[in-house]
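Note that this complex is displayed minus one protein chain, with the remaining chains in position.
Right after this comes chain A.
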């Protein structure tokens, strides 16, 4: 078993042009590594279509060339022009994370009332709060939409 155990490496929201709308890192990466990852995730994810799986294993060397990435995979889902990507251990449960993305998107949709890309741009600092409610330390923290939204509305009411 991997000593690190299961752990989300990062969560990325990108648009089709490759602009990052959220980047949340759960491991130490330096700025160059982050930039490289962002570009490579964009490169592998945008070429896939509906006939492909929602999982990209990043085993072959050309993608994510540093060897420590070889045990990672990216689980992603596309919503309109946005790609939501979660990078996890190769042994992690694909479908659980795929639905974790959807759960997160439904919360955003409810919180921002029909969320669109611009909401994430103008309220970037609130998106971080939503993420921290649902994912913390690279783990799933809370899965109940009711509970998360209740908490978010409570925070919203604070000065």
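Note that in this section a contact is a pair of C-beta atoms (placed from the backbone, for glycine too) under 8 Å apart; a residue touches a chain by one contact, two chains touch by 3 or more; residues count from 1.
Here is the rule we go by: contacts and distances are computed from a predicted model.
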item	value
Protein name, per the UniProt record, of whichever chain is missing from view ("DELLA protein", "Palmitoyltransferase", "Calcineurin B-like protein" or "AP-2 complex subunit alpha")	"AP-2 complex subunit alpha"
Chain A residues touching the omitted chain (full complex)	1-7, 20, 23, 48, 51-57, 60-62, 65-68, 70-71, 93-96, 98-100, 102-103, 111-114, 118-119, 121-126, 128-129, 132, 136-147, 151, 153-156, 158-159
